[in-house]
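Excluded from the complex is one protein chain; the other protein chains are retained at their positions.
Note that the chains are named A, B and C in the order they appear, and that numbering of residues resets to 1 at the start of each chain.
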Amino acid sequence: MDFNDTAPEAEYRAKARAWLEANIGEYREPTEFGRGHADFVRHSKIWQKKKYDAGYTGITWPKSMGGQGLGPMNSIIYNQEESRFHAPTGLYAIGLGMCIPTVFSHGTPELIERYVAKALSGVEVWCQLFSEPIAGSDLAGIRTKAVKDGDTWTIDGQKVWTTNAHLSDFGIIVCRTDPSKPKHKGLTMFIVDMHAPGVEARPLKQMSGGADFNEVFFTNVKVHDSHRVGAEGDGWKVALTTLMNERLAVGGKPSHAPGYKTLMTLAAGIQTDNGPAISQSTVRERIASTYIADEGIKLTQMRAQSALSRGEMPGPEQSISKVVVAKTMQDLASFAMDLNQSSGVVTDGSNPELNRLQGSYMASAGLRIAGGTDEILRNIIAERVLGLPGDMRPDKDTPYNEIKAM
Amino acid sequence: MDFNDTAPEAEYRAKARAWLEANIGEYREPTEFGRGHADFVRHSKIWQKKKYDAGYTGITWPKSMGGQGLGPMNSIIYNQEESRFHAPTGLYAIGLGMCIPTVFSHGTPELIERYVAKALSGVEVWCQLFSEPIAGSDLAGIRTKAVKDGDTWTIDGQKVWTTNAHLSDFGIIVCRTDPSKPKHKGLTMFIVDMHAPGVEARPLKQMSGGADFNEVFFTNVKVHDSHRVGAEGDGWKVALTTLMNERLAVGGKPSHAPGYKTLMTLAAGIQTDNGPAISQSTVRERIASTYIADEGIKLTQMRAQSALSRGEMPGPEQSISKVVVAKTMQDLASFAMDLNQSSGVVTDGSNPELNRLQGSYMASAGLRIAGGTDEILRNIIAERVLGLPGDMRPDKDTPYNEIKAM
Amino acid sequence: MNFDFSDDAKTMRESARKFLDANAGPAIARKSMNGTATYDADLWKAVIDLGWTAARVPEEFGGVGLTAEESCVLAEEAGRSLAPIPLTSVLAATEALLRAGSKEQQARWLPGIAEGKVIACVGWGEGNAASPSTAALTVKDGKASGVKLPIADLLGAQLAIITANGPKGVQLYLVDLGGAGVKTELVETLDLVRRSGKLTLDNAAVEALGDPDAYQDWLDRAAILAAFEALGTTAASMDMTVAYAKDRVAFGQRIGRYQGVKHKCADMYIKLELARAHALHGAWAMGADAGELRQAASAARVASLDALSFTAEETVQLHGGIGFTWESDCQFYYRRNRQLASALGSSAWWADRLVRALERRNAA
Partner (left out) sequence: MNFDFSDDAKTMRESARKFLDANAGPAIARKSMNGTATYDADLWKAVIDLGWTAARVPEEFGGVGLTAEESCVLAEEAGRSLAPIPLTSVLAATEALLRAGSKEQQARWLPGIAEGKVIACVGWGEGNAASPSTAALTVKDGKASGVKLPIADLLGAQLAIITANGPKGVQLYLVDLGGAGVKTELVETLDLVRRSGKLTLDNAAVEALGDPDAYQDWLDRAAILAAFEALGTTAASMDMTVAYAKDRVAFGQRIGRYQGVKHKCADMYIKLELARAHALHGAWAMGADAGELRQAASAARVASLDALSFTAEETVQLHGGIGFTWESDCQFYYRRNRQLASALGSSAWWADRLVRALERRNAA
């Protein structure tokens, strides 16, 4: 048992590190531009092109798709090395992590030819248009419709929780094309031009104050049938490919989120009626439980990486990640605010450590929902890992347009 | 707002107390005989007859049934006063609390004439035969059948969790009389003679080591149709009367169960690496949370009693009682055993305070199940108090003999 | 036994609920979020006209002379409706003047409070992690310098009742906010509806209000009022969640059918009713000047914060994505939860106070 690279891994790491050292430039230090800012887009495109030219994009993709044809450990190693710096990478996470793999798994050769390389080299930005106000956890309940007339589809409806919609050039969208079929059967996936007439992306303000997502409205938007991905009615099956990729991507603790060390620092500086906070057993137990959750998830990820390094499939234990991380963040933040007594609620910037925890308290409420709620994730663990039967699904076989909620 | 008796309540209390002081005799001190012991039955019968003669049984029952026709506060007051001593009363709790009220609500005048007074005066002991191995939470799923031939029913099947079955003279039993009807519809209630041929009660040993309950086997047991309670097929409706009475009876913390004071005493005598256990914030928070749970339930019961005292119906808040009490007992016991480090598991009798907690740890696992599991009780609170919809019941309208489990 | 509010208090509760249902609630709270006013002046005027600020003030000082029970139900309804008015601050301050004030001090301040001319607020935090047991701000020769932060409803108030370290120990002091050397400014907090302020004293005149014992006694009473406020907020948050669970459909079922949802709603109710029992115990102890006051107040505070934090967090959770949007009302409960948790000493501090009270009773 060890935590060391194998010889080929070490070699790849050295190569990646050398390239990064030589090319990282101004991203050696934290950058000033925030997500969504125009500068962020410009910098992202430049950096992505640099990586593309050097062969550090699509590391695990087949060479026929413009990828490097390497294993998942190479990708992990490159990302580890890259994350030591502050390069702008988030713009492509959805497109290259979810959309384009769906296109090259289910798209026609023409679509692959047209879109994959441009996405990989960062010229075109992609988003994923699945969730709707009426269809969150129950994604197959979507209502946005696409109606065919000759070779042209017309899309009408609304999507929501779309990351980077306003910065994207294209999106993959799931629409209902046959409401007389049961809900999972009448769906079809398309590629939609986000600059087409009738597409409108509006930022969606979150309760935390930020606006990381969009609502996207589609009014009479035309899509040629050649931009269909997969067969008519196969949209759910195609979407599952995308979602499988999402489940792999979602999970770990957000980088820079406060953890047990934050609490140790904070508690060392606080006096209670019964002595320093750090000496209180309640505080010490909270430090311990936070360590166990956060470090446990890190170690669990290392178990998965070890399997990948051996060329095996990781076990299902990865599925516990998000549900542990999000609730731990919320509980830690709440506990830490309590420790600060009256000032726990003050957000005036005078206590940066506390302010990070307050931010974490707001963000964690969203993290417990995004990418599968705590409840949905527990269902997934119980059903897919432990093999328990699914919830009753009274609407499963009913035509979509005849479903009555029970 | 006050915690005082009204004038009539105070008068009744004084009368009851005077009678008890004059008659309590040897039960002033704790008694030696355990539940189920023959001595216990003999003592119980003598004490019940004494109460009956003095007018302290059936306090809230109509006078026409041999009761006193008084309000619930009179009953509560008498019980409060009686519980200051150690009189043997448990033998009649089920019969007079659940069975006989069902008989006088749904039985024929002949049945009432025959059974009620003998039960009230303690001559005959009753048990309640509802649960089956296959039908616990889902009580309407019972399988024990009763088949009619002329005026005689023949009962075959098995009941379980029957308190005092081996000490009882009669029982009320729910049987399936028409398996072609949906599960709630084909049931009928009977009075069964527990000494009849074919009735066999076997003690059911619990994991805690005790045997407070029985399994009861019915083999070709004959019951005359005159001993039917309610109409054929109305068994579920009749059983609900019984269960409503059960819900009122179940709930509070078992008397003499360890509570926050036990933990305070224990913690005062234990040293940890960081000083006396009682000084540790984790211990103090556990004392606080136990106080909040246990005293909160007591205060909630007082809210209900206050409503009764005003002649009003108590609110639904009583329904939280058992689910709070049972889990609090389990958690307190577990915490206290931990505090004792290595000796937490030792049951050799050298530490009576700890031994009570260990006993509570075993008993609480049963208390979380008996009379409605934590899960069923949460369903009841959510559905009946908060008005949320019920779980899906795919078998609700299916004939019993065609039900397939999903 | 009559362990319940008096008929008068129940009548007051019904009429307050009816008025606030019509005139407050999340929509009114949302209006206050973006305004520059520190409270809703129209609503506050209406509340004064209804006599709520006068309810607890004795008749000799121009009030109605009602009991602590009426203050408790008003606090609960203010919490339920998220009303952006300084009502609970005024109720707590009134209680301080009643418990700790001299006749002269009462005569000076209570008539103005009753009439609605004086808004009074309460401050003990000092912007660090001070506990309610301590105060860095020290009074010498009737003058004080230092900072109290955050103080809910400070902006717009005329009177602040603060804790400070005086010659006899930590106790309450009166600060006339119009006096010399007194500065008030708005301070940002997680709660965007109920605004808090920073009070800076620069050799400002302060006046002792009672003694350290009176402070402790008042603190218990203030905790009971705060517990009722938290109960009201919890109930509103739970009600909104239950209504949503009855309505929202996923996978062909109303989500309230799923035990994952319904058991959480049941837990909200369980925690709420436990807290309500202790708060009611506190209301009785306040009225009866009972020896159980300390333990009832501590238990009410801990239980009500437990109910509120669980309910506010799971309210967002059970609403799913929509609950995390700015437009959803969930955020009001999520943010207010932190405001109430920090306003009068943390749950942990009160749990310790509860055990101290139990220890004292055991020793007695």
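Assume contacts are C-beta pairs under 8 Å (C-beta built on N, C-alpha and C of every residue); 3 or more make two chains touch, one makes a residue touch a chain.
Quick caveat, the model's predicted, so the values are computed rather than measured.
Although one chain is omitted from the display, it touches the following shown chains in the full assembly: A, B, C. Of A:190, A:260, A:335 or A:400, it is A:260 that touches the chain left out of the display.
Annotation: of B:180, B:265, B:343 or B:401, B:343 touches the absent chain (contact as defined above).
In the complete assembly, the contact with the undisplayed chain comes from B:366, out of B:55, B:252, B:366 or B:399. Contacts to the hidden chain, counted on chain B, fall at residues 131, 133, 136-138, 141, 160-161, 204-209, 269-274, 277, 282, 330, 334, 337-350, 358, 361-362, 365-366, 368-370, 373-375, 378-379, 391-396, 398, 403, 405-406.
Touching the omitted chain from chain A are residues 1-5, 9, 260-261, 264, 281, 284-285, 287-289, 291-293, 295-297, 299-300, 302-303, 305-307, 309-310, 317, 320, 323-324, 375, 377-379, 381-383, 385-392. What chain C contributes to its contact with the hidden chain is residues 258-261, 263.
We take it that only the chains that are shown with their structure count from here on.
Distance from each chain's C-alpha mean to the overall C-alpha mean is smallest for C.
Here the CA centre of chain A is 40 Å from the CA centre of chain C. Chain centres here are Cα means. That of chain A falls 52 Å from that of chain B. Looking at chain C, one finds that residues 253-254, 257, 261, 348, 352 touch two or more other chains. Counting only residues that touch two or more partner chains, chain A has 274, 282, 392, 394, 406.
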